[in-house]
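One protein chain omitted, others in place.
Here is chain A:
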């Protein structure tokens, strides 16, 4: 509708944005002061000069670089494989006719409702049997492909690839896998990018399972943050420096791809 928003609308939105951004500043602010200043409540509202000191204390306390490397590895592998397998399965569900298709698709949808926490005990038992606990494998394998990924790609591909194009390619003797490579993959690219981003972020921020599976010397960023926080004496400047450092990579990703994320959320909402 053609509404001209007034100051009230902008004012309320601006207040909300301030509320969204303030905790970022608070985190950086405490991280930029010494432990003594941070321990005494609200510090001066301008950043101090101790962020780098605190950052190097973080590196001394937990294996931060190792954690960062692990998180980058786990998140990008999971995101990439979810996109590949999600696209394959999504294409099969969207465009191919095969026995049991609708039952299997219903299975995928039902899976989305099964909470991860429910399977945590068997997951641990299986991973122990395989000897994978403590390794990043135990984090990667369970999220190689998700029900959400399959469903998301299916919803997109139903409309994005015209049936005629697939038929034409088949008629010309294209094998199924070449159809996927030459017809489906290019059409899937916008949705694939969005799925990659969301899977990357979800894996990066995941805590419960990595926390159980990974030891102190081989953590992800979230597990390392948890270690920082569990010291007996609580050093806010240290912990919040860690929280800031852990957030920076995703913040950079957000600045680069925020538009796609917004579009992805809004698209998923209409289709899902």
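Some points to look at:
In this section, a contact is a pair of C-beta atoms (placed from the backbone, for glycine too) under 8 Å apart; a residue touches a chain by one contact, two chains touch by 3 or more; residues count from 1.
One rule holds in what follows: contacts and distances are computed from a predicted model.
With the options "Hydrogenase expression protein HypE", "Sarcosine oxidase subunit delta", "YCII-related domain-containing protein" or "Sugar ABC transporter permease" in hand, the undepicted chain maps to the protein name "Sugar ABC transporter permease" (source: UniProt).
Contact with the chain not shown here comes from a single listed residue; of A:52, A:216 or A:251, that residue is A:251. Among A:55, A:158, A:174 or A:193, only A:174 touches the chain left out of the display.
Chain A residues in contact with the hidden partner, per the touch definition given at the top, are 1-5, 9-10, 12-13, 16-17, 19-21, 23-24, 26-27, 30, 39-42, 85-86, 88-89, 91-93, 96-98, 101, 104, 107-108, 111, 113-126, 141-142, 144-145, 147, 149-150, 165, 168-177, 180, 182-183, 186-187, 189, 201, 204-205, 207-208, 212, 221-222, 225-226, 229-230, 232, 234, 236, 239-240, 242-243, 246-247, 250-251, 253-254, 258-259, 261-262, 265-270, 272.
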